[in-house]
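One structure, as structure tokens, below. Some questions next.
All protein chains but one are shown at their positions in the complex.
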Amino acid sequence: MKKIKAIGVLTSGGDAPGMNAAIRAVVRTAITNGIRVYGIKRGYNGLYHGDMFEMNLRSVSDIINRGGTILYTARSKEFNSPEGVLKAKEQCEKAGLDAIVCIGGDGTFRGALDLSRVGVPCVGIPGTIDNDIGCSEYTIGYDTAMNTAMEMIDKIRDTAQSHDRCSVIEVMGRRAGYIAVNTGIACGASAICIPEHPFSLEKDFLEKVRANQKTGKRHFIVLVAEGVGGVQQMAEEIEAKTGIETRATILGHVQRGGAPSLRDRVVASQMGYHAVKLLLDGKGGRIVAMQSEKIIDLDIEEALATKKTLDPALIDMNDEISI
Amino acid sequence: MKKIKAIGVLTSGGDAPGMNAAIRAVVRTAITNGIRVYGIKRGYNGLYHGDMFEMNLRSVSDIINRGGTILYTARSKEFNSPEGVLKAKEQCEKAGLDAIVCIGGDGTFRGALDLSRVGVPCVGIPGTIDNDIGCSEYTIGYDTAMNTAMEMIDKIRDTAQSHDRCSVIEVMGRRAGYIAVNTGIACGASAICIPEHPFSLEKDFLEKVRANQKTGKRHFIVLVAEGVGGVQQMAEEIEAKTGIETRATILGHVQRGGAPSLRDRVVASQMGYHAVKLLLDGKGGRIVAMQSEKIIDLDIEEALATKKTLDPALIDMNDEISI
Amino acid sequence: MKKIKAIGVLTSGGDAPGMNAAIRAVVRTAITNGIRVYGIKRGYNGLYHGDMFEMNLRSVSDIINRGGTILYTARSKEFNSPEGVLKAKEQCEKAGLDAIVCIGGDGTFRGALDLSRVGVPCVGIPGTIDNDIGCSEYTIGYDTAMNTAMEMIDKIRDTAQSHDRCSVIEVMGRRAGYIAVNTGIACGASAICIPEHPFSLEKDFLEKVRANQKTGKRHFIVLVAEGVGGVQQMAEEIEAKTGIETRATILGHVQRGGAPSLRDRVVASQMGYHAVKLLLDGKGGRIVAMQSEKIIDLDIEEALATKKTLDPALIDMNDEISI
Partner (left out) sequence: MKKIKAIGVLTSGGDAPGMNAAIRAVVRTAITNGIRVYGIKRGYNGLYHGDMFEMNLRSVSDIINRGGTILYTARSKEFNSPEGVLKAKEQCEKAGLDAIVCIGGDGTFRGALDLSRVGVPCVGIPGTIDNDIGCSEYTIGYDTAMNTAMEMIDKIRDTAQSHDRCSVIEVMGRRAGYIAVNTGIACGASAICIPEHPFSLEKDFLEKVRANQKTGKRHFIVLVAEGVGGVQQMAEEIEAKTGIETRATILGHVQRGGAPSLRDRVVASQMGYHAVKLLLDGKGGRIVAMQSEKIIDLDIEEALATKKTLDPALIDMNDEISI
């Protein structure tokens, strides 16, 4: 890889709190080390269209505490083709970009792989609230999203408790139950329903309700991951079978936004910093990740092939203590 | 009215943040003035069944900052009949209760009127997040609910902005647009859709979008009161007509819970205090209310007959500044 | 007053949450009504030095939810003299400004009066967290500051309760006890110590502690306004006289910042809107204010001469319920 003089940075896929902290770290680390940085707007879409601007130290002032992404994000149909990737490469050459830092999820990393293969070195940073990146224990936005969901459920709990109700609550997580499991534990949910595990309403919840009612428990929370869905139907079934007034709530997009938590800011800063250090060391085609709380990096293909599994012990634990 | 020696306090209807602060003020003011207080559980339901307990100064410790209601709340079919009201009166006599403080909305006040007519002096306190009590400019829970909605919309804004999206958001308010109008102003909503006013999607929103787009605006928020509803359908229509990616969100029950805001705690304290002072002065059959920021009281029938109207100037103002 | 074509807007004195919402309303209302607007940086200092820039509709996008002031604020020694005021007037003429909207406290209003007298029509908007403006029941930033203080005290309460401690807490309010009284009520403070009232530690607190301890109360909060001060000394005296472990905390500048509350955003929007409407109606030399929850306006001199007094009934009420 040739010596880097200028890089681009983009965010792609769904926005996640902490993306701005990562952008800030990328921009500042680059400039501190004598590299110019261009902000590419709306992900690969902006790269394809050459929609970018040079950033300086002040371009990223006072954004570490802001949700969303100042570089915007979007899907790009045009980029998703061999011609699109070559067009993007041309735009890099035109602007003098020697490498790109791409912040987002698996789709973002596949774009980074495509670009790396045609000769534009890329480094990917995992940014998605769902924590569904196989190679990394942690993804930027995950902690904030869970805390936001938790705070909302804490509020629902007040009403559930005052009315002796059951609340069936859908949290984010299309393919993965990480948010649901951890939020469920943190909110004392009686049952947690995720894509990775089978769920029997009778065995995993109704039996528990009957047992818990004998000890005086009168309000209940069931957490359901987006990837399972069906909360309205489940609420009706619970009310029909138990006689407990039951309400369904979909927490929705609120979980994506808001000021990032400390953990998201710190990890995003570390990952953005690490990404640029890799490029300074002449390493492209890498994904930054967290393993055992350490920031490491992997080859993109290896990263995309890595799987992780949710620890079922967490659900077993919840079954013993949320009673 | 005879001299009061013991009173009951209950919360009825939907729970609202600040109800606990009102209960605390009722209990403490009564005991400070030599009166015993009974907490009646689950509203008129508990009164009908005699489900109550004597409270002391410590019964209401550390609840001023808690959402929901420590006395629980419920609907009561049994109480809603002449026989039910007489049964409730009997329970008062049995427990030695000389009067009741009833915290809730219009339905709660009608129950208080029924009880007053059979000889149980009642004082009502307006507690409902919707602010839909005709005689009072303010109801307990209103400020907290609006701030909760606003904070959630601030988060949605991050995502709407990052993705150049339009968000159509339903907030609480079945019969009244108070939450929608004020939250709409506070969140810079382009349009606000409430039960009290006609709304034309074309004139009140789409025309504005086209004009605003020319000035560079790319993300939009539409606030819809629960009493109007239909956010999913409206989102689809907006996306079809403008080409702007549009998402619908129903904020739901989260708005009912949470630690009460300062305003709700202070007003609830004032109202609870005023309610007991009325009873100490031998006045029953009253509703406590706020008018021009002062705590006053009215006859229950007069209170129930009073109407208030949302100031349309607020919507006009929003039309000039949310552009 | 001649017809207005362009106005300036500035913030002066201490920053307050909601100032940005007021700036936004001023800018948008002016532009909607065909008037150009200039943002003047760092208050009268920027006016004196001609440090200003033309604003458009997008200059105030996404600031309604931000604390601080995008126009910055500062004290200006140079402006505070007859020559300084004339220099500021020259800058207005040079930039073509026909009037100024000045957001701040009493000092800001005196500057507005000086300018009005030399022929630059000004409208003042009360923006200060202390709520210490005589003519207005409400000042921008007041609600946010109180809620911020309250949330901090709620946290201190957790520790005070866990350790059976007394906490002596200083909140903002150099000349006025508004924040202290309302925050004290909202946090269940046993005693509230403000500049407007005499305070006897023995009679107003220690006697109460002894009585409350008999009912089982073990943790206590004393709220002290900044204008009284001396919390460390008071804490030591309390610990010495009661044997209760006592800690002093000064909440400090945290109270000034943060996203504005709904009330601050709505009132700031109304006031900014009203200010420009006055100028459109040819009215200068006015202060916008809130009286009985209505937005009104007064002559600047009249406004500066108006006094308001804190309702002592609030303290009496707190004495009966915080026990």
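Chains: A, B and C, in written order; residue numbering restarts at 1 for each.
To be clear about the criterion, contacts are C-beta pairs under 8 Å (C-beta built on N, C-alpha and C of every residue); 3 or more make two chains touch, one makes a residue touch a chain.
Since we're looking at a predicted model, the values are computed, not measured.
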item	value
Interface partners of the hidden chain - shown chains only, full complex considered	A, C
Contact residue for the chain not shown (choose from A:49, A:110 or A:263)	A:263
Identified contact with the non-displayed chain, of C:32, C:161 or C:306	C:161
Of A:57, A:86, A:118 or A:305, the residue in touch with the unshown chain	A:57
Hidden partner interface residues of subunit A, rising order	24-25, 28-29, 32-33, 56-58, 61-62, 64-65, 137, 143, 146-147, 150-151, 154, 157, 161, 182-183, 185-188, 212, 215-217, 259, 261-263, 265-266, 269-270, 272-273, 292-293, 314, 317-318, 320-323
Contact footprint on subunit C, counting only the chain that is left out	11, 14-15, 17, 42, 66-69, 72-74, 148, 152, 154-159, 161-164, 167, 247, 249-258
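The criterion applied here is as follows: only the chains that are shown with their structure count from here on.
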item	value
Touch-based graph of the chains, sorted into line, ring, star, complete or other	line
Centroid comparison with subunit B (C-alpha atoms), farthest chain	A
Centre-to-centre distance between subunit B and subunit A (centres being mean Cα positions), rounded to whole Å	36
Computed distance of Cα centres, subunit C from subunit B, in Å	28
Junction residues of subunit C, two or more chains touched	none
